[in-house]
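On to chain A.
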Amino acid sequence: MSLHLSQLKVGYRPSRAIQNLNLPSIASGCLVAVVGPNAVGKSTLMKSLAGLLPYWGKALLDDVELSTLTPTQRIQRLGYLPQTLPQATSLVPYEFVSSALRVSENSSKANLDAALEWVFDRLGIRALAMKPMTQLSGGQRQLVGLAQVLVRQPRLLLLDEPTSALDLHWQLSVLEAVKSDTKTRHTIALMASHDLNLALRFCDQVLLLSPTGALALAPPAEALTPEYLKMAYGVNGRLEYCSKGYPFVIADTTWRSG
Partner candidate 1 sequence: MTSLASNRLAAEYRTFIVNRVLWLFGLSLAVVLSFLTDIASGPANIGILEVLSGLINPDFLDPLQRIIVWEVRLPYALMAIVVGAALGLAGAEMQTVLNNPLASPFTLGIGSAATLGASLAIVLDLSWFGISHDYLMPISAFLFACGASFLILLLARFFGANVQTVILFGIALMFGLNAVVGLFQYAADAEALQQIVFWTMGSLARADVSKATLVAVVVLLCFSWSLTQLWSLTTLRSGEEQALSLGIAVSRLRLVVLMRVSLLTASALAFVGEIGFIGLVAPHIARMILGEDHRFFLPGSLLSGALLMSLASILSRMMLEGVIMPVGIVTALVGIPFFIFLIIRRGREGGL
Partner candidate 2 sequence: MGLFISWLRWFSLLALAFFSVSTWAAIDATDLAGRNIHLKQPPQRIILGESRYLATLAILDKDQPLRRIVGMLADLKQIDPGTYRQYQAKFPTIANIPLVGHTSADSFNLEQALLLKPDLAIFGLEGHGPNARHSRLISQLEAAGVPVVFLDFRQDPIRNTVKSMALLGKLLQREEQAQRFIDFYEAQLARVLTALPEKGGAKTPTVFLHSRVGLQALCCETMVRGMMASFIDVVSGQNVAQNRIPGSAGVLNLEFLLADQPDIYIATAIGSNAGEHPYIVLGAGVSESQAQNSFDHTLQDSHLLNLRAIKSGHAYAIWHHFYNSPFNVVAIQVFAQWLYPQNFQQLQPEKTLATLFEQFQPVPLDGTYWISAKVVSQ
């Protein structure tokens, strides 16, 4: 399985979010962090691939053009987590997740129950399952939203800022869950994020977007070089390694050209 993006344009004219994206093929089992400054088109890219916005060019998943998928095929293969948090309604997470499953699948009740059981365990949010969403924190709701995506076990995960509302514990926990999902089920995950260090820590590849286009799709250490950081974010930064050998980004000063 692979995801192949070429000559991809997303967003509307005249100022398309992404003009011409050509990437090497992304292999299954790969967790890709999509990083870049604000307004560079991360969310637009996610939405376009998820089928909520149009795109132009090629986006092939297993050699099938995403835009040609029927809605049913699309929700079987793609799981999209929007940046906006799920609403605080009087639904309980169990219903919240199961309704997503019912809408998209025609499986037996036993299978549905099992899938629900699995996802609540996977994300470690079993204790929340029967509490109304109104009583959950923003972060907890974000987890439930993620459960809604993961429960369908899609081939391609498109996660838009999945950790934005989470504390440290849950950030790691979610990333571990997503990473292990990509590894065990051989899926592909694209995760838009502002947190470079989290990306470095968990991702196999980093897709660095800059206002002038994609700068790199490469392993973290190769993508987040001082040169690229300067071009993408306009900062003087460097990659350091901690005592355990994990890389992390330190931004020193802002940088102005000229």
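Regarding candidate selection, all candidates are chains of the complex that A comes from, given by their letters.
Everything that follows uses one rule, which is that contacts are C-beta pairs under 8 Å (C-beta built on N, C-alpha and C of every residue); 3 or more make two chains touch, one makes a residue touch a chain; residues count from 1.
These numbers come from a predicted model, not from an experiment.
Trainee: So chain A is shown by itself and the numbered options are 1 or 2; which of them touches it within this complex?
Mentor: 1
Trainee: List the residues on chain A that touch candidate 1 in their complex, please.
Mentor: The contact residues of chain A facing candidate 1 are 50, 52, 71-72, 74-75, 79-92, 94-96, 99-100, 102-104, 110, 113-114, 116-118, 120-121, 126, 129-130, 132-134, 145, 148-149.
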